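For this view, one protein chain was removed and the others were kept in their places.
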Amino acid sequence: MGDVLFTSAIDGLLIGVIYGLAAMGLTLIFGVMDVINLAHGPLIALGMFGVYLLFTFLGLNPFLAVAIVAVIGLLLGVVIYFIAVNRVIDAPPLSSLLSTFSVNMIIIGIGTAMLSTSSYNVDYSMGTMDLGFFRAPGARIAASLVALLTTALLYIFLYRTRPGKYIRAVANNRISAELMGIPSTRILALAFGVGVMLATVAGGLIATILPINILAGGSYELKSFVIVVLGGLGNPLGALLGGLILGLIEGIVPVFMKTTWVPVIEYVLFVLILLVRPQGILGAKE
Amino acid sequence: MKRLFKPGLLIPIAIIIVLAIWPLLSGNSASSREAMFTLIMSMALASSLNIILGYTGYVSFGHIVFFGIGGYAGFWAITVLGWHILPAALLGGLIAALIAWLLGLAVLRLRGAYFALATIGILEAMKALVVNLDFLGGPVGMEMHFSEYKRYGGPMQSLWMIYWSMVILAIIVVVVSYFIKTSKFGLGLMAIREDEDAAEVMGVITPRAKTWAYVLSAVFPGIIGVLFFFKNGNIEPGDAFRLHFSIEWIVMIMLGGAGTVLGPIFGGGVYQWLRKTLLTSPLFKNYQLVVAGVMLLLIVLFVPTGVIGWLRARSAKLRRIFE
Partner (left out) sequence: MKILEIKHVTKRFGGLTAVNNVTFDLEEGEILGLIGPNGAGKTTLFNCINGVYKPTEGQVIFKGQDITGLPTYKSAHIGLSRTHQIVRPLNELTVLENAMVGACYGRENMKLSDARKTAMEMLAFVGMEERFDVLAGTLNVAQKKRLEMARALSAKPYLLLLDEVLAGLNTAEVTHMLDTIRKIREQGVTIIMIEHIMHAVMSLSDRLIVLNYGSLIAEGSPEEVSQNPEVIEAYLGDPDLAARLLEEDKA
């Protein structure tokens, strides 16, 4: 029992890091511009298929493919910002919810027409890593490490570089940031791009370890909501913690009850936290 | 009673009645009845959601949860308890209203995006819960035996009975929507939508008004859920709690104009007509969702008040014609 519990917990934490990375994209965008990006799931799915296509047709190493997908994700995010978000940035929340949801419909529509909804697989193995007390597929461990590395890079970007500091300034107070001469529209576009990049990277990493389909992003989007609320809306580090918690729940709960109870627990927790502590565990942005 | 004979109420009712009798006039009545059922049902659902979303300004994203809850309650009453469809439909509405009341006490304290997220959470929690409830059939749901229809004179009669029930219900929804809009209660709701704190300072008992709006917007989807799944013959969690479906209602509302009586009727009609046209067009068949997405985006970006809202903003005269 102890062994099973331990292994399940580690399994959960490994996937939890990736959940956390996906959620970071959502929470960064919310934190900076108060927009809940409802195209998050399809963007995760695009990341999945980006890696799948680069791997299958160009024979690229999946982790190299993730890096390329990241760049594409960044650019795509900037484009989406200018098309769908910029005009409604100061409108009531319904507007940005619907405009990002329309992006969701467009991506899913094109994706379904081209790829159908059937399942695809990145056929890639890195063997099994055996640490004596714990065994896991090598790709799974590698994916988690890449997710951690991306998180670290995000922090360096946000805290050590000028554009990153600008993003934090705009998140803190857009009007005073503008008064200080920060070009807020460009910074918002950049922040949206980074948020989308994180979603696509998370999707790409998921593709290296699990089967994918165009609709698969949806469930990760919902998980991201749960995580983001757990960790505090707008708080990227909170998202990592939330991801780990969600991963642990998914790892451990099935040891005690049917797997189908996992989402019930997740979503009830989600609503309860919204009600009782909407600022999340670590606290939301001011 | 003067309020009954205003264009604001008569126009939407006339639209529904004309659509409703269409299957009687056209030759191929079974297929046009099905098309009109979908159309009128959409109008009624969008109008119900409009009470909390359009009048009160609370974006209930996962509003389909009440359709699903009502549907399950009614379906269970019919198949397990052997109830007649009509009391079962009322039961569905009642349960949906009761749950909306309980949920509303808690989640209506949240504002803006937080409320929208919470409604998605509630929907997903409910779906996941129903999957685990064996007495409701778990993940595969419940089926209704074909012989159930005998009680109403056979499948054909049952379908027509459901159809006319739907039409009557849609008219009731419009009347309720109109009376809310033109009442003191509705004025309070719209004040909440515009500025909740200011409304409260002016004396609107906001917690009570919001809860009532939420309950009223939940009761009709609850009833409609029962009619829909009875007609379907089966119910399963994926159909009863499909997030996309309730977002379609929002699109319909936005298309016509949130916070207007006619908007959801107009928007529901146009949306379903467009959808049908796209589904049958060889060019767009596969890209239906893309076209709908582009359409939604254009509305949100350029005509956020919707068609009827846009007309109403033109002049006071138009505001007296279109409620």
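Per-chain numbering from 1; labels A and B assigned in written order.
Keep this in mind: contacts are C-beta pairs under 8 Å (C-beta built on N, C-alpha and C of every residue); 3 or more make two chains touch, one makes a residue touch a chain.
No experiment lies behind these values; they were computed from the predicted model shown.
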item	value
Displayed chains contacted by the hidden chain, counting the whole assembly	B
Option from B:S31, B:Q157 or B:S183 whose C-beta touches the chain left out	B:S183
Touching residues on subunit B - with respect to the absent chain	183-184, 187-188, 190-191, 193-195, 197-206, 259, 313, 316, 319
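Everything that follows uses one rule, which is that only the chains that are shown with their structure count from here on.
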item	value
Centre-of-Cα separation between subunit B and subunit A, whole angstrom	32
Residues on subunit B engaged by subunit A in the complex (per definition of touch)	53, 57, 59, 61, 106-107, 109-110, 112-114, 116-118, 120-122, 124-125, 127-129, 131-132, 139, 247, 250-251, 254, 258, 286-297, 300-301, 304
Of all residues in subunit A, those that touch subunit B in their complex	30, 34, 36, 83-84, 87-88, 91-95, 97-99, 101-106, 108-110, 112-113, 222, 225-226, 229, 233, 258, 260-261, 263-264, 266-268, 270-271, 274-275, 278
